[in-house]
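One protein chain omitted, others in place.
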């Protein structure tokens, strides 16, 4: 994989930043640049954490005595909760920092905020930020004892979301080999799509397709290793996996799109359209779903939908990544004394 | 007890919804329809959890590995805290969801929000909602592994508040038999009063009285099994328990009521009026108290007031209900494998 999104997001050098010298995960910022073996390791670890609802015991002592800080510069209650639950189930202490009410808004620089928080002997920052690469910036500048997890940055990346999608695909299709996956919707503004494309290509699917109207398709997307479709009917043909993206309704107002109704008629996923995919195709969505805008209710709730399974897998994947980066740190401490 | 409040809140079918087939508590939504034996079981369990301030050990491992979610669609810091403390002392993990800042406000349906949260492997939803029966709706539609506790819904019910009141009465009066209880104030808008009336009648008191000006008395309230009084002096005569309700000051503006001063002169509980009750009558209030509006300070802080004991009992009752519904679930899991 020599294809990168450097042109889209300048300054990202994820691989060297995320891994220790011997290839262990230290930060989790980006799918791009991570080797297949590491992605597979995350999936294997997460599979162990997938908790059945009927299973009482959800607590593991792996992060006992560790402190996780949720730094959400951009509001997202749902994503914050999934990291909070993951940390709790690993027995970590967790602090939610409402960064919009803190010193950051009193004119303190991001770097000063980070310096202060790391001095409180935290172990992990979970960062959500409206600016692309903010988590990378923090990872580059924070103390060596901190691990940074990207919980979504600008239009750039959302790597835990991509990995929970991969876990869901693997649970249904066993192997990535030979799969054709179509990602549909607002590719242009989607950090989820970017991370999914990197993950799918690294894990070795046969083909990744992106389907969107021209106004929602980023220039140069082909360089990421995808086939571009502007027709839903062509793009869905014989795919194994259909990934729908949430359409931000704000786009409507920006003259990028016609009405919701017209969008749905051209790009909404209906039962009829889904028949173009393979009979055993699964339907995915990162949530929250806009019923009747990008997806029909009957499909979202239908037998091919795995949307709720994605949510469940989200906790497991976050537990996997958290326990891996903390394991790496524990190892470093043993070596460095 | 064949009397129901179906006319007041259509669509409530609490008993079958709240109990398993063999009569164990699964959800706690409503006092209405629950048998006396179950209410007594809650009180007995709660009594075990009543913690003296001097008692160091407040932690029980009964909910270890369980996740409780506080879903407060209506703001109530104090009630939220009592459930949070109850969950912590049972060793549960707890997540507070500020639902007004979450996807629910982005147009996602309540059902989609619930589906997502239950997929995160939660065990219990504590629901506060401005719409009557919202917790019932959630209980009806959520996954079978979730228990729902009603933390107050519209004008309908507030069952844990009613049970902490019952516990307080039992601690002072030993038995419910033969008691005369007067509930005073804004009966019309009070979910607390509705739940209290059901609880008192189920537990077998001799007489429940409601005292309010006509504008604050709901039509048809007699059908719930109460005696109606519009005169405070008549209603308080020889009662064992005086329950005062908080007067929402907003009512003043709605032309439902004269001035605060006039209200107090007619319906405020003073030392003089309290003398009409039995000499050992106790005075209760769900809080927060409007001193000088519905109750005189000297009474609220006086020797017959048990208001602070109600607060302490509130934690114990919530611990009791939480541990009971989780016990029911554990049993079901054993049976169903």
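Note that the chains take the letters A and B in the order they are written out, and that residue 1 is the start of every chain.
Basically, a residue touches a chain if its C-beta (ideal position, glycine included) is under 8 Å from a C-beta of that chain, and two chains touch if they have at least 3 such contacts.
Values in this document were obtained by computation on a predicted structure and should not be read as measured data.
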Per the whole complex, from B:75, B:215 or B:231 the residue touching the absent chain is B:75
Using the touch rule from the top, list residues of subunit A that touch the missing partner. 64-67, 93, 95, 97-99, 101-103, 106-109, 112, 115-121, 143, 145, 330, 333, 336
Need a quick check: the contact residues on subunit B for the chain that isn't drawn. 51, 53-54, 56-59, 75, 77-78, 81-82, 84-85, 88-89, 249, 287-291, 308-309, 311-312, 314-315
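Keep in mind that, in the parts below, only the chains that are shown with their structure count from here on.
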Distance-wise, how many Å sit between the C-alpha centres of subunit A and subunit B, to the nearest whole number? 42
